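Missing here: one protein chain of the complex. Every other protein chain is in place.
This part shows subunit A:
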Amino acid sequence: MMFSQPMMSHQLTADADAYAGKSAETRHLKPGELSTGTTIMAVSFDGGVVLCADSRVSTGSYVANRASDKIAQLHDHIWCCRSGSAADTQALTDYVRHFLAQLAVETGRLPEVKVAAHLMRRLCYQNKDNLMAGVIVGGWDPVCGGTVYNIPVGGACIPMPFALGGSGSTFIYGLVDAEYRENMTKDEALALVRKAVSHAMARDGSSGGIIRTVVATEEGNVRDYVSGNALPYGPAGW
């Protein structure tokens, strides 16, 4: 697990300018770095996985992109939700996609979600000093069915029935803990993630825009979105 490091006094003075005007959420970013200050989540259900993310990309208080796509495809049935530095997580998913494609060709079969998560974990752990990345890997494979792995900053890899991530997740842990049930149907899982992420977007300043979802099953993948004026909860409905 992570331990917060005490900030050195020289850092406080020397870097004071660079961090001026930054909120607590964006203080970890390098000057000018884009952050997917984010709400992401994934829920496994019988036969697959639902992945969900907001769409805001910010630099400090400036919204650099209000309709971005934080759900990336790693293989035919394997996806991941990205949070943290946009550049870091894009590079990571590119690497994992590359390795998975190689593996699939060598073994001649569909890679397991477990393998995708392991590759992501290795990259995140071995480069932990240079990365700001928290990702959720989820998908369907013929061995384990629908599976979700949470890979938080630092490079742990934790299999979970559902996972939350990003700055917005802190606002909705209670909600999701209360509403999550085992053996949900696909539609129940979709309703849960939309409700939870819309609540996070309402309270978290660095989450917002639209809600994007991906449903990954044996049959294939279904992408969908809920536009900003049709969220289940939020300013539009207030």
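We adopt the following convention: contacts are C-beta pairs under 8 Å (C-beta built on N, C-alpha and C of every residue); 3 or more make two chains touch, one makes a residue touch a chain; residues count from 1.
As a working rule, contacts and distances are computed from a predicted model.
**Student:** Which of "tRNA (carboxymethyluridine(34)-5-O)-methyltransferase", "NTF2 domain-containing protein", "Growth hormone-regulated TBC protein 1" or "Proteasome subunit alpha type" is the UniProt protein name of the chain not shown?
**Tutor:** Per the UniProt record, that chain is "Proteasome subunit alpha type".
**Student:** Out of A:Val43, A:Val57, A:Ala86 or A:Leu103, which is the one that touches the chain we can't see?
**Tutor:** The one listed residue touching the chain not shown is A:Leu103.
**Student:** So which of A:Ala53, A:Leu74, A:Leu92 or A:Leu119 would be touching the chain we can't see?
**Tutor:** A:Leu119
**Student:** In the full complex, which bits of subunit A touch the chain not displayed? Write them out.
**Tutor:** 103, 106-109, 112, 114-115, 117-119, 121-122, 143
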